[in-house]
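Apart from one protein chain that is not included, each protein chain of the complex appears where it belongs.
Labels A, B and C are assigned to the chains in the order they are written; within every chain, residues are numbered from 1.
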Amino acid sequence: MTQFKPRDPDFERRVRDSFARQRVMSMLGASLTRVEPGVVEITLPFRGDLTQQHGYLHAGILGTIADSAGGYAGFTLMPPGSTVLSVEYRVHLLTPARGETFVARGQVVRSGRTLTVCELSVEAVAGGQRSTCSIGTQTLICLPEGEARPAG
Amino acid sequence: MTQFKPRDPDFERRVRDSFARQRVMSMLGASLTRVEPGVVEITLPFRGDLTQQHGYLHAGILGTIADSAGGYAGFTLMPPGSTVLSVEYRVHLLTPARGETFVARGQVVRSGRTLTVCELSVEAVAGGQRSTCSIGTQTLICLPEGEARPAG
Amino acid sequence: MTQFKPRDPDFERRVRDSFARQRVMSMLGASLTRVEPGVVEITLPFRGDLTQQHGYLHAGILGTIADSAGGYAGFTLMPPGSTVLSVEYRVHLLTPARGETFVARGQVVRSGRTLTVCELSVEAVAGGQRSTCSIGTQTLICLPEGEARPAG
Partner (left out) sequence: MTQFKPRDPDFERRVRDSFARQRVMSMLGASLTRVEPGVVEITLPFRGDLTQQHGYLHAGILGTIADSAGGYAGFTLMPPGSTVLSVEYRVHLLTPARGETFVARGQVVRSGRTLTVCELSVEAVAGGQRSTCSIGTQTLICLPEGEARPAG
């Protein structure tokens, strides 16, 4: 994977500040566990009230942490004074989301002036073993701060 | 859209029972507001602890109710003794998810023996006005009950 | 579906000129059969040299005409002096692509300053009967003319 150079040396603080404002993340119990240029990981411990009908983590919750991980991976490479929004994302559910902890990873594949494309994955950690339970891809848009809508 | 005929006359009870077991739905405050052959709607009132960094509903939460709406739309047409799982889903975020209430709708487009394809949408309701804030599509798999993993 | 108002009264000529420059379209034998604000259709007669291993139209060829139909549907609503490029597209293959003729349709769902989202479908026509063999969605970007790369 290409090595990315952040345009904002203060990218990590900017990502952590924004993540702290995503109230859904603290509600779910998710935390930022890796912030590097072009790569972000979000870790979510299993919780019974986040499950679907068979007791596994709901696919939408996997998608939620994957979408944020990708969004912040893209945000690490955006210039100061910008805002990031998801344009679209998609996830495949490879196996039932069984585990004690889930680690969503966003990895930038293309970082453009306006659009960013990320690969997404979620690993389930169970008994010390990691296995990929979801993969996906995502398109992000970079907007000037204050403009919080997708491309006017 | 084609008129679908359910293979299980008791489909509504089956859908409502399964939805009641999706603990994440009650945690989010979502409820089943329409259950018809091939169409299901899930309604979610806005809540501040479900938001992203600008105070709008997080894209992942939109995806969560859209994924469940599609899953249950597919489930209305599956035979008794079967189980439904998402294979993959994708959502476009058309506008910021601003509103008092969000209505996710799953509509079956193709109902096969093994695979089902749904169209997904989410409408935001604000001041009595409805606008579509998200669309998407989804693939589901029908499994014999007890077998809760995507296609072995 | 919302009624769209073109920003360029001369949109039809602009679409037809661009389509005529898509050399792959004439190579495949595809033609523009509907050009309206926000909606474009492309018709492709079946040909044995466009098939996959079972003698049906290859999924990629369905995707090709669907992608162009969506791209030009978006282009009908873009201002004069702009260029359209696909950011991403996805298609579901609902049934084998059997038929004498295939009609791909792109329908704009959201038309923004920078990004456009379309719904895609392909109908197979066989013995006078139409059936939907593919659906999908697509993201487009509008660029100033001359700038033929996705978002710098």
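Remarks
We take it that a contact is a pair of C-beta atoms (placed from the backbone, for glycine too) under 8 Å apart; a residue touches a chain by one contact, two chains touch by 3 or more.
On a predicted model such as this, the values are computed, not experimentally measured, just so you know.
In the complete assembly, the contact with the undisplayed chain comes from C:63, out of C:6, C:38, C:63 or C:112. Contact residues of chain A toward the unshown chain are 90, 92, 94-95, 109-110, 117, 119, 132, 135-137, 139. Contact residues of chain B toward the unshown chain are 87-88, 90, 112-115, 117, 137, 139, 141, 150-152. In the full complex, the hidden chain is touched by chain C at residues 18-19, 21-24, 26-27, 48-54, 56, 58-61, 63-68, 83, 85-96, 136, 148-150.
Assume only the chains that are shown with their structure count from here on.
Note: Cα superposition of chain A onto chain C, rotation of 180 degrees, nearest 5. Interface of chain A with chain B: the two copies contact each other largely through the same residue positions, with over half of all numbers used appearing on both sides. Note: centroid distance chain B to chain C, computed from Cα atoms, is 28 Å. Taking the mean of the C-alpha atoms as each chain's centre, chain A and chain C sit 31 Å apart. Between chain A and chain B the centroid-to-centroid distance comes to 22 Å (mean Cα coordinates, whole Å). Residue positions of chain A touching 2 or more other chains: 87-88, 90, 150.
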